[in-house]
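Here it is, the structure, as structure tokens.
And then chain A:
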Amino acid sequence: MTPVLAASSILELLQQYLSPNAAYLLAAVLHAALVLGFFGVAPLIYIWLERKVAGRIQDRLGPTRVGGKFGWLQTLADGIKLIQKEDLCPEAADRMLFRMSPYLVFVASFAAFLVLPWADGWIAQNLDIGLFFMLAIMSLEVMGVILAGYSSGSKWALFGGMREAAQVVSYEIPMAICALVPVTAAGTLSLMDLGRIQSGPFLNWMIFHDPFCFIAFFVYFVVATASVKRAPFDLAEAESELVAGFHTEYSGIRWSYFFMAEYASMFAVSGVATALFLGGWNTGLGLEETVLAGWREAGGPWYLLANLLGAKVFITKGCLLVFVQMWVRWTLPRLRIDQVMTTCLKYLLPISCALFLGVAIWPLAVFKLTGRSTLVNSLKVMGTDIGRPMSERSFVPGVPQARHAGPVEAQATPVAPAPQGTDRAGAELRVPAAPTLVPAAADKVSSS
Partner candidate 1 sequence: MNWLAQQLDNLAWMAHGGAVYVFAAMAIVCALAVVFTHNVVRMAFWLILCLAATAGLFFSLNADFVGAAQLLIYVGGTLVLLIFGVMLTASGPFLQMRTKPGEMVLGGVVGLALLGLLLSSALAVRWGERSPVLASEVVGAGFNPVAEGNTTRELGLKFLGASSRDLKTGRGELSAGYLLPFEIVSVHLLVVLIGAAYLARTKRRKQPADSSGDSRSAALSA
Partner candidate 2 sequence: MPAPSPLGSTLSSLLMIAWLLPLCGFAVEIFGGYWGSRKSKAAAYLAVACIAIAFVCSLSALVLWGNATGWSALGHHAAAGAEHAGAAHAGSANAGSAVHGPFSDTLYTLARFGNLRVAIDYYIDSLTLVMFTMVTFIATCIHLFAMGYMSDELTEQYEDHQVHVRHGHFHRPGRFYRFFAFLSLFCFSMLGLVLAGNIFMVFVFWELVGVCSYFLIGFYIERKSASTAANKAFIMNRVGDFGFLIGLMILWTHFGTFQFTSRVEHDGTQTAGLFQMLRDDHGHLTLTESGRNVVLSSGFETHGDAHEAHAHPGPEAGHGEAGHEAGHEAAEAEGHVLATEARTIPYYLLIAAGLGIFAGCVGKSAQFPLQTWLPDAMEGPTPVSALVHSATMVAAGVYLVGRFYPMFTPEVLLTIAYVGCITAFLAATIAVVATDIKKVLAYSTISQLGYMMLGLGVGGWGAGLFHLVTHAFFKSLMFLASGSVIHGCHHVQEMPQMGGLRKKMPITAIAMLVGVIAIAGLAIPGTPIAFSGYHSKDAVVASALTFSELNPTHFLLFYIPLAGAGITAFYMFRLWFYTFAGEPRDAHVFEHAHESPPVMTGPLIVLSLLAAFCAVGGEHGPLFGLLTASEPATIPHELVAAAPSGLTLPTHGAIADRHARAGMYALVIASLGAFLAWVFYGARWVSPADVQRQFSGLHRFLVEKWRFDELYDTLFMRPVHVVSAFVAGIDKRVFDGLLHWLAGATVAVSRWDRLFDEQVIDGAVNWTAKTVYTGGASLRGLQTGRLRQYVMFIVLGIVGIWVLAQMLIS
């Protein structure tokens, strides 16, 4: 078994050859490159997909010529064309801001990918506050849009920027609250931990955790669609009114940055939805604790294979959601700006608040009513308990656990006795004792 195949992550691989600092640096560069690669390729595909979907929904074919029968390379051709185009800057524009704002949008959108969990252990930067960071970074994107709209020196652009600002700032709130619903249920902000919690059969996904999470998913999806200014909420670039909205004056490669950022953001919010509600990289067939756990245990290429499968599952789920977004775009008519704001502030915001309250009260209410911490007790599905309390699942968040860098972990957590091999120990291995930090009811019930 070669070291390359034995490593569970790039960092681990590099650490076998380089000093820690160098390994860390190189791993960071590699992570960024990988994410950037995905960031660059995905929009190509999505733009193509958009055209095809639009065509099919509108009962036409879409691109058919470039790159074969299905016009595979249409987007690439477009990109080349855009790169060739002159980089125009209007006379009335604020030159510096006009040039800077596409990069701002691009960077913000790109940074969001840093904390997306592709598979168990496969993440560019495993932040404890992953989701929080994600929301923060994605909210930066709007700055670029606003500055672009303002600096263009055009009323269309200014109006678009203003609309974008109003819309995004408003939708950020219900979006964050809806994202907090599964976070509250799970008890962690780390997207990686969230993915681990949802391992096992699909009933373990957060969307099925309780009714509030279930509703929260749909609310989140609507809000996320709006926050990436997709139809029917694409008021910022409403062609019929504002020519092209905030990017009216842009051309060439700067223009394409906006589009790359938009499609990348579509995947980003979909990825967050996947990680939060739809089980992340987990197949939902219960394979993780049976087959895949064995693969991981085996290590080396099996481990790599398991993670690849996870990444594929994650990307597939995200793409499905992106597809739904497109589907919605070409199906529903555009709203007016006041309708957009009304929808957010008068409906989605209260609904999300109610959901948040509900999910906070849910465990208490269940405990009070049933005396148990879950509604369904010990229902065996495909050999696995489902509806298990969080504290009894194979992964328990909040406990300093040994990550994949074993020796480093031990050094980093000198006080807590490091639970050995929890992740790789498979379904049989539980966290030895209910940790003291796990909050409240579930803990007490399980101990009693």
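Candidate entries met the following condition: all candidates are chains of the complex that A comes from, given by their letters.
One rule holds for everything that comes next: contacts are C-beta pairs under 8 Å (C-beta built on N, C-alpha and C of every residue); 3 or more make two chains touch, one makes a residue touch a chain; residues count from 1.
Given the structure is predicted, the values throughout are model-derived calculations rather than measurements.
*Asks:* Need the partner of chain A in this complex, chosen from 1 or 2. Which is it?
*Replies:* Result: candidate 1 touches chain A.
*Asks:* Which residues, counting only chain A, touch candidate 1 once they are in their complex?
*Replies:* 17-19, 21-26, 94, 96-97, 100, 127-129, 132-133, 135-137, 139-140, 142-143, 146-147, 150-151, 158, 162, 165, 168-169, 172, 189, 398, 400, 412-416, 436-437
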